[in-house]
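As you look at this complex, bear in mind that one protein chain is not there, while each of the others sits in place.
Labels for the chains are A and B, by order of writing; each one numbers its residues from 1.
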Amino acid sequence: MKTLKIEDLSKNFGSTEVLKKINLEIDEGNFLVLLGPSGCGKSTLLNIIAGLETINEGNVYIDDYNVSKVEPKDRNIAMVFQSYALYPSMNVKENMIFGLKQAKTSKEKIEEQLKKVSSFLQVDSLLERKPSQLSGGQRQRVAIGRALVREPRIFLFDEPLSNLDAKLRVEMRREIKKLHQQLKTTVVYVTHDQTEAMSLGTKIAIMNHGVIQQNDTPENIYNKPSNTFVADFIGSPSMNLIKGNLKQNSDNISFIAEGSNLEIPIKHYDFKNKSELSNNEVYFGIRPEHIYFKKLNEDDLEINLRADLSEYIGHEQIVTFNFSNQEILAKFPSTINVELNKETKLYVDLTQVSLFDSKNEERI
Amino acid sequence: MLKWLEKNLPKIVMAPAVGLIGWFVYGFVLWTLYISFTNSKILPKYELWGVGQYTKLWASRKWLIAVDNLLIFTALFLIFCVVIGIILAIFLDQKIRAEGLLRTIYLYPMALSFIVTGTAWKWILNPTLGIQKLFIDWGFENFTFDWLVNREMAIYTIVIAGVWQSAGFVMALFLAGLRSVEDEIVKAAKIDGASLFTVYWKILLPMMRPVFFTSFVILVHISIKSYDLIVALTQGGPGISTTMPALYMTQTAFHKSQVGLSAASAMMMFMAVAAVIIPYLYSELRRENAR
Partner (left out) sequence: MQGSLQSSSYKKLEQKSKYTNIFLRWFLYFVLILFASYFIFPLYVMIVTSLKTMEEIRQGTLLTWPSALNFESWGVAWGGRGYGAGDTYLKPYFWNSIKMVVPAVFFSTFIGAMAGYVLTKWRFKGDKWVFLFLLFGCFIPYQAILLPMARTLGVLGISNSVIGLVLVHTVYGIPFTTLFFRNFYVSIPSELVKAARIDGAGFFKIFFKILLPISTPIIVVTVIWQFTQIWNDFLFGSTFSFGEAAPIQVALNNMVLSSTSVKEYNVDMASAIIAGIPTLIVYVLAGKYFIRGLTSGAVKG
């Protein structure tokens, strides 16, 4: 039984297609993050799961029941919103129990739930206050509390941290993580912030233009991006994508960058289908953090590049190199002294390479 | 000199506006206030006479009727405008087809003058050829509708026309208020299982408190100042049964030539408006400062 299943789901607003044939499954207790740039359809998808938006095609199943046409309140879900969406005319207590009251829950049960949740979230001292008298973090807690008291099957979060300042955001992120570890409820969480996605999700679905680009564990998303969009979207600075060609002789495959004659051996790469490499034009992907200043592994490739620019950002620095007129970024500890406009010896970690077809931009 | 001019240019530019308002609003109100304490008849006299005009005013049967009418009119006008306005706003807020057209229809009376409105309603409400005849022709043989010429009921015809004119405006205010509410709040309420009725009654309408306040102030303001509509619809009649303070004031001043008395009535109106407006301005200002 899948806690949530989405089947061939399509949605359009007028003539614009927002979601195109989405398929998605979540197992009990998972924390799924929908990650993507703004306008990619992730919030619409969340609203559809909640029942706040109608569907054009496809179905949504919760615990194997088709809920595509069921009212939000009957779907056994709870949602936390970006703006918190607390009812301004009600105090914290009334906000939290509003849903239970609508469901005609008994008074004793309501009191019990309220007590449990408010002490769990440490908002018991705020119960009589109005939302306008709360700080951002407190509002966030109350919004989560309002969702918790309902004891839903699925928690939906719509960018819940983006209205908080940077410091509070990190704090609340940890709290949400703890919350999930304790309660083990299934979560669907929408964000555009990759750090949030990486740190919270047990699964991440990356979306762009209404299509899920990759749905995988954070590790796989980071290490084995399934296309250039994901490679570019995840990581900061993003993955270097060097245009060039693959050369195949007997069993050895090597990469030659455009305008260069250096042959880079592809040794440790796990090809999807090695025998059918139809197109030789590829992107060679390497993350800035996998270019080293010292040789770390036996197979690291030694390469001489000219440093053009150095950006100091505290604990580390980002250096831009020129590799046959393509920009390559590398990330070093800030203790290292890189001389600009001079050839520098670097080591590329060949175990961390990704290769993409230059035409369809898919991982090969 | 030139430097002084340049430095004070903004204030110099402000001067005409401030001067005109200072003279024509504040100066004139003070003048009226002063005159209300004199025994002026056709022409203003300037020796003080005490509060005689005010005692005379509050002893006048016509003024008491006017105040009575104002209270009745204001109460009904407020209730009907707000209730109709809210209903229309909430209903229009339901993703209605042809919303623009309906909104235009509800609001167009605001573009007309009370004289035009009054003329139309006077014709509709006239007991011989108007609504009464319509119903008789429809087969209600004994239907009578003579409110316009009935001393007891004439004031309600003014309510009918006034509500017709202003309800759409309240609708516009509430619709703007409802539209400014974050949709996430409504979404949250839907997930919480609130019915549409509960969403409005328990969540959205309580959030509209400032709009209620604004509507209240504007409607009370309109009703205290209402003059044109009565002139066009009833001229204060039958008899003096639909007199209101604004009409009383102009009649006393320009027909009866009792300048002092009419100044006193004008000051009473002024104070009534001030009692509503000053708290409103104060709260508006505080809200703006809080922003």
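By our rule, a residue touches a chain if its C-beta (ideal position, glycine included) is under 8 Å from a C-beta of that chain, and two chains touch if they have at least 3 such contacts.
If you're wondering where the values come from, they're calculated on a predicted model, not measured in any experiment.
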{"item": "Residue among B:39, B:60 or B:119 touching the omitted chain", "value": "B:119"}
{"item": "Contact partner of the left-out chain, one of A:25, A:124 or A:151", "value": "A:151"}
{"item": "Contact set of chain B toward the excluded chain (per top definition)", "value": "6, 9-11, 13-14, 16-18, 20-22, 24-29, 31-32, 35, 44, 84, 87-88, 91-92, 94, 96, 102, 104-117, 119-124, 129-131, 133-134, 137, 164, 168-169, 172-173, 176, 196, 214, 218, 221, 224-225, 227-228, 231-232, 235, 245-246, 249-250, 253-254, 259, 262-263, 265-267, 269-270, 272-273, 277, 281, 284-285"}
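Assume only the chains that are shown with their structure count from here on.
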{"item": "CA centroid of chain A to CA centroid of chain B, Å", "value": "57"}
{"item": "In the complex, chain A residues that touch chain B", "value": "47, 50-52, 71-74, 77-79, 81-83, 85-90, 98-99, 102-103, 146, 150, 158"}
{"item": "Residues of chain B defined as touching chain A within the complex", "value": "182, 184-185, 187-195, 198, 202-203, 206-207, 209"}
